[in-house]
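Can you read through this structure? Questions will come right after.
Of the protein chains in this complex, one is absent; all others appear in place.
Let's turn to chain A:
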Amino acid sequence: MNAIIWQGTNHVGVETVPDPTLLLPTDAIVRVTSTAICGSDLHLLDGFIPSMEKGDILGHEFMGEVVEVGADVKRVRVGERVIMPFNLACGVCDPCRRGLFSACDNSNPNHRMAEALYGATSASGLFGYSHLFGGYAGGQAQFVRVPFADVSCFAIESDLRDDSVLFLTDIFPTGFQAAENCGIVPGRDVVAVFGAGPVGQFALRSAQMLGAAEVIVVDRVTERLRLAEAAGARTINYEQTDVLVALREATGGRGPDHVIDAVGLEAHGHGPGALLDTAEQKLRLSFDRITALRWAILSCAKGGTVSMPGVYGGLVDKLPLGAAFSKGLTLKMGQTHTHRYVRPLLERIQQGEIDPSFVITHRAPLSQGPELYKTFRDKHDGCIKVVLDPWT
């Protein structure tokens, strides 16, 4: 089959690799009909997530049709149209039973590697996202092996197009969880979203669905800001104005009640902190550039929440913890517990509350994936979200 392969930092390519096979009786094989490039894949491209190996198959946003199931798969049937959360969960451990699927105890076979870096207990496995997170092959491919099939596969029975349900695998639940983590008081709270990429766009619309009085979106890319304005957000271009001043002014000097950092570890931005972050990252002294997080903490209103769906990888310094302490902020973060959002958000899609396909700007065959990785990273050509078809 054809698949997008990580060939080293800044190198991805399409290669012919062996078709996946069932490795355990609880696995399924899915023929992929649509697959996307996620913003967090760019951290892999840029080499900021440790433990990638040359030859790894990328991709954690995909859907398709079940073509084979293992002997112990009870719920999923061949021929079913399914979507899979990007994180893997066993469904039976204590975190899974509490709905904390991205904290699954059992789904990461490389727990030792994760524990060495992240302490006490390991994170769950992820599709196509480094060996630290299990080393599972990803879904930017024609076929994919789906472990824990009964827990991983969600059947899509309605006639909704792939484009409308594909993003339930990651960016829609991720944006939604980010907004939910804010504890928005409907009709009262103002929410600022840093980063108007795909997750930021879903965080904005989720904050609106949860009743935010107003949403302010911060970015520097015109197309992204336009897309946010189309949803009714106010926007700030941080390259044209001092973002902290602009946010104070937009909120009567209070600051936004909650701030969502939908940027993560490769923030752009300016100022001495941003310069130092970039220098340290280039020298591989640190993994994370935290300008967005720094601004989020500094701008947030007293008693507010800084919600972090953006991915961070390593150790962070120059974090304005004094500001967070002084204002009594709540910091909420973490991988999305995707499984628990799939059904409720699918219902919202079915009821016409939102059609997630609004975010797609580029559609291409899998063979053009490597090129589009770069288009997406460089935000060229108005690129916000790429969907690939493995079979054209």
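What we mean here is this: a residue touches a chain if its C-beta (ideal position, glycine included) is under 8 Å from a C-beta of that chain, and two chains touch if they have at least 3 such contacts; residues count from 1.
Please note the rule applied: contacts and distances are computed from a predicted model.
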Message: Which of the following is the UniProt-recorded protein name of the chain this complex doesn't show: "Thiamine ABC transporter substrate binding subunit", "Transketolase domain protein", "Raffinose/stachyose/melibiose transport system permease protein" or "Cyclase"?
response: "Cyclase"
Statement: Out of A:D105, A:D163 or A:E280, the sole contact with the unshown chain comes from A:D105
Of A:F62, A:F86, A:Y136 or A:Y341, the one touching the omitted chain in the full complex: A:Y136
Chain not shown: contacting residue from A:I5, A:I37 or A:V66: A:I5
Task: May I ask you to list the residues on chain A that touch the chain which is not drawn?
output: 1-3, 5-7, 13-21, 23-26, 53-57, 88, 90, 92-94, 97, 105-109, 111-112, 115, 125, 134-137, 145, 147-148, 367
